[in-house]
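What follows is a structure written as structure tokens; I'll ask about it next.
A single protein chain has been omitted; all remaining protein chains appear in their positions.
Per-chain numbering from 1; labels A and B assigned in written order.
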Amino acid sequence: MHAPNGDHSDRAHLADHAADLVERLRARRPRVHCITNAVAQSFTANVLLAAGAIPSMTISPEEVAAFAARADALLVNLGTFDAERRDATEAALTQVVNERKPWVLDPVLIDRSPPRAAYARELSARRPSAVRLNEAEFITLADAAPPETFAMRHNTVAALTGASDVVTDGTRIARIGNGHPLMGRVTAMGCAASALVAAALAVESDSFKAVVAALLIFGIAGDIAGDAAKRQGSFGVHILDALFNLDRATIVARAKVTS
Amino acid sequence: MHAPNGDHSDRAHLADHAADLVERLRARRPRVHCITNAVAQSFTANVLLAAGAIPSMTISPEEVAAFAARADALLVNLGTFDAERRDATEAALTQVVNERKPWVLDPVLIDRSPPRAAYARELSARRPSAVRLNEAEFITLADAAPPETFAMRHNTVAALTGASDVVTDGTRIARIGNGHPLMGRVTAMGCAASALVAAALAVESDSFKAVVAALLIFGIAGDIAGDAAKRQGSFGVHILDALFNLDRATIVARAKVTS
Partner (left out) sequence: MHAPNGDHSDRAHLADHAADLVERLRARRPRVHCITNAVAQSFTANVLLAAGAIPSMTISPEEVAAFAARADALLVNLGTFDAERRDATEAALTQVVNERKPWVLDPVLIDRSPPRAAYARELSARRPSAVRLNEAEFITLADAAPPETFAMRHNTVAALTGASDVVTDGTRIARIGNGHPLMGRVTAMGCAASALVAAALAVESDSFKAVVAALLIFGIAGDIAGDAAKRQGSFGVHILDALFNLDRATIVARAKVTS
């Protein structure tokens, strides 16, 4: 009955944009090359496929450049830190940076491994389109800087996920309240979110808007899965179902986002 | 009421043979060693187990020959192309070819990686019992030859899967209309189909009949899963359930196959 207030129209705008992005992913089917850890590969591939994107996953240094050249976006996930993956990352990044394609850094568990953290710092200096990580990882990476400062300094979008998500490019900031506690109890959930961010960046040139839309979609899929399944195994299946089935009306009704 | 026409009796014959093969897999439990990519390993293992076969998956060059020696069939999937897997493939193939055991080549995504395509051409000259692949992969591998010519030239069975499947050994040809569009939206579906072909070759010496039966079974399981689950995550679970539960009456009722 009342005119929407600022927050509401903002929410509506961001929800609408997320719904647009879902449609674009399904229509354009972007190719996302993922250098990621073996634990996460299968679930990550299924999340991308559920959303409409097309994953590839080879980490072989001999051919990763060929895959990166044919991909629309790249994910570099540090869930395993080894010489082979560093070679693969170097080959893929060279390709992607030359062609100005988007890429996402996911510095998994750098708070548990100092050499991995050092490598993440190196990579974050190479202009990732976005960095998605949790709070402990962010503290390790950003050395006590707030997200806005980190984003500004690295010319990137910082996306901290947790009980609520914060996305910032240094000037804009969005907060997302969707998601479900079971997302922290299924392996590779964060890794898959980062892959979805990469897919979003392939179809939306405003990186901040792409990241917000991707995390909003993923959080809403988590909400829906949590409503359908109160247990861990089923939750992992239902979140794929929810992503596959997501429509504009559901996104608009469920979005909890402010900017 | 009418005498069955040629096509009908053909269909009935192929469906019956597929049902026989399901029973043989469950009774004999063939061992299938799979050199495959990490994305596909878990789902592939579960498809083999659901069908009654026993998977092994090591790619360690130090022991792959020991596993191949104890296996009844081998799958070589090129989903990751690296030096370690090439060494493993060489060791396993030497074993398998010496003992005249069946093996299947799955040249995954060779249309995206020239070095992988070159390696697939080398392997296809080493008399795989069957080559399972999609159309883009086949065009890259066969250099514009039709499937019958490719099969004849390489003394193999070519199995092109897609909206409908074509299987040929150069003289015989079968077309399978089963399957569901969601099979293209779950990771490792094609890789798992190739593993099932390898299992079938372990229990049926006529390679053409083995490949037709395996793909018919897999397509019917896909149909059943598609009826039960309209969404991506559930589909991946239901196709395993359907394979595990498949019986003769269902196969006979659902088979869409001509030769």
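The working rule: a contact is a pair of C-beta atoms (placed from the backbone, for glycine too) under 8 Å apart; a residue touches a chain by one contact, two chains touch by 3 or more.
Everything quoted here is computed from the prediction, not taken from an experiment.
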Which of A:Val22, A:Leu141, A:Ala188 or A:Ala221 touches the chain that is not shown? A:Ala188
Just to verify: which one of A:Glu23, A:Asp82 or A:Asp247 makes contact with the chain not shown? A:Asp82
Considering the entire assembly, which residues of subunit A contact the chain that has been omitted? 37-40, 42-43, 79-83, 109, 112-116, 185-188, 229-234, 236-237
Where subunit B meets the chain that is not shown, the residues are 38, 41-42, 45-46, 49-50, 55-63, 66-67, 70, 84, 236-245
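Just so it is clear, only the chains that are shown with their structure count from here on.
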Roughly how many whole angstrom separate the Cα centroids of subunit A and subunit B? 34
